[in-house]
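Below you will find the structure I want to go over with you.
The complex is shown incomplete by one protein chain, all other protein chains being positioned as in the whole.
Read from first to last, the chains carry the letters A and B; within each, the first residue is number 1.
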Amino acid sequence: MKKEGKIQVWQDYQKEIASDHYFYVRSCIRQNFFPGSEQTFLKILREELNRDIYENPHHTTCSGIGYHSDVVPFDTIQTIVARQFALMTEAGYKNLAVSCITSFGIYNEIIETWKEFPAELEKVRSLLKKATGREFEVPENVAHASDIIYKFKEDIAGKKKFSLINQLTGKPLKIVEHIGCHYSKMFPCKGVGGAEFPHVLVGMIESWGGEVIDYPERRHCCGFGFRQYLVMSNRGYSLSNSRKKFESMEPYKPDAILCNCPGCPMFLDRWQYVIEEMEGKTYGENGHGIPVVTYEELAGLVLGYNPWDMGMQMHQTNVEPLLDKLGITYDPKLKYARKDGKMIGSPMMVGCGC
Amino acid sequence: MKEFGYTIIKQRTIDYDQFNGRLLNEILLMEPSFKVCLSCGGCTATCSAGDLVNFNIRRMNLLLRRGETAELESEIQKCMLCGKCMLVCPRGINLRNVIMLIKKNISRNKTTKY
Partner (left out) sequence: MKHIVIIGGGIAGIETASALTDAGHWVTVIEKDTRVGGKLNNWSYLFPDFTPAEKIAESLLEKCREKDFSILPDTEVKAIIRNQDKFNIHTSGNQNLEADAIVLATGYELFDARRKEEYGYKIYDQVVTSADLEQLLRPGESLTVAAGKNPKRIAFVHCVGSRDEKTGNHYCSKVCCITGVKQAIELKKRLPEAEIFCFYMDLRMYGKHFEELYREAQEKYDIQFIRGRLSEASEKIDKSLLIKAEDTLSGRPLKMNVDLLVLLVGMEAGKGTASAAFSCGVNCEESGFLKSMDSLLRSNISQQEGIFLAGSCTAPMSLNDTLLHARSAAIEVNNYLKKSIK
């Protein structure tokens, strides 16, 4: 693999990422899957980077999952998106920071639609006005939250308490990155590094001392795919797609999988447990799974945040092998403890070397 | 019916004179980009569904053009509409729209009396 070739591609796909004053829109599913990630993002932006980031409790789902599953019509989703923009306009913000990859794709798709078909924009303005009395401006800058962490990766590196170095061997941790499909496969120019060789997560891993693993099925979907998962009888598609990726990355012995999408870490995490139950196979070392982390969690770990405060006990594939390699000390007894010391209960279904 | 121990064998030739092009023409009218398919198979190569089940998105074009509507209708259910085919198509065909149009028009043609 020639690094220079990748650097050329990365230079070809650089995007404008606003540097401050963000209007944050959350994902509707992440808070259940990886409950501390978004909170960690806000903490990093506000406390580490001194940036202004605002969120409005009235914002809703973008309805992207419904749209991609054919139950929400295009006019409806456009109007819902317009309402989010109205909240942003009312709060005086112009830079949208999107937590979810599906939403990021939706916002880009709709803004591009309005550029190509201005009549749609006018129609949506009137629909929103009639329905809610609100008015809106189209955001000046749309960034995915991982773009923002990418932008400040060196600032984070400057404050790091831990490097992505295996403390047991002294070598860089080998990390596989997985980019959500809707990040740049629809609009390559909207993603840092484009669609084939995205740089957004690679940049973080390298800045924080790790080594990136490029494996043959890197570009393949994690398997979420709304139609593949939402209907139970289709879930074999989802599982099989994830499995294809695990099989392909296995020879490289990765220490962790890093994701920037709500769905991908969920499926890459949970399906490892299912595969172990179904086939008895695990993909990590010593019968463990490969820990799957979000970029906010990884940034948090690098900055020395407590993994249990970031909700990392909610991962089905245990993250302890990664914490051990990073040299992070943690109290196993506090894994399922609340801040007040009471236990939250431990999971009934455990897998991947638990 | 008398049994002779053998049957009259149905011809398997494509009888093009039996082909009713209505569905095809409806689709091509609404998504003209579908006319330019060159059957390269890039779509099938990258298809996230066709990798796992017996589904071949490239053949949708042929089924449509040969009037194999029944097979088309059942095959098309296997598409997950992920859109990866559109990333690789060298002719820039809006395949997702083609699939949606086929689904819609097959069911509409069933219910509408002309």
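Just so we're on the same page, a residue touches a chain if its C-beta (ideal position, glycine included) is under 8 Å from a C-beta of that chain, and two chains touch if they have at least 3 such contacts.
Keep in mind it's a predicted model, so treat the numbers as computed, not measured.
Engineer: Among A:2, A:130 or A:342, exactly one should touch the missing chain; which is it?
Structural biologist: Hidden-chain contact among the options goes to A:2.
Engineer: In the whole complex, not just what's shown, which of B:28, B:88 or B:106 touches the removed chain?
Structural biologist: Checking each option in B:28, B:88 or B:106, the one touching the absent chain turns out to be B:88.
Engineer: May I ask you to list the residues on chain A that touch the chain which is not drawn?
Structural biologist: Residues touching the hidden chain, for chain A, are 1-2, 4-6, 8-9, 194-197, 214-219, 251-252.
Engineer: Please output the residues of chain B touching the missing chain, sorted low to high.
Structural biologist: Chain B touches the missing chain through residues 38-47, 50-51, 56, 58-59, 88-92.
The rule is simple: only the chains that are shown with their structure count from here on.
Engineer: Please tell me the distance, in whole Å, between the geometric centres of chain A and chain B computed from their C-alpha atoms.
Structural biologist: Computed value for the inter-centroid distance: 36 Å.
Engineer: Quick one: in the complex, what on chain B touches chain A?
Structural biologist: On the chain B side, the touching residues are 48-49, 51-53, 80-84, 87.
Engineer: Along chain A, where are the residues that touch chain B in the complex?
Structural biologist: Within the complex, chain A touches chain B at residues 68, 181, 185-186, 195, 220-221, 225, 227-228, 234, 236-237, 240-241, 244.
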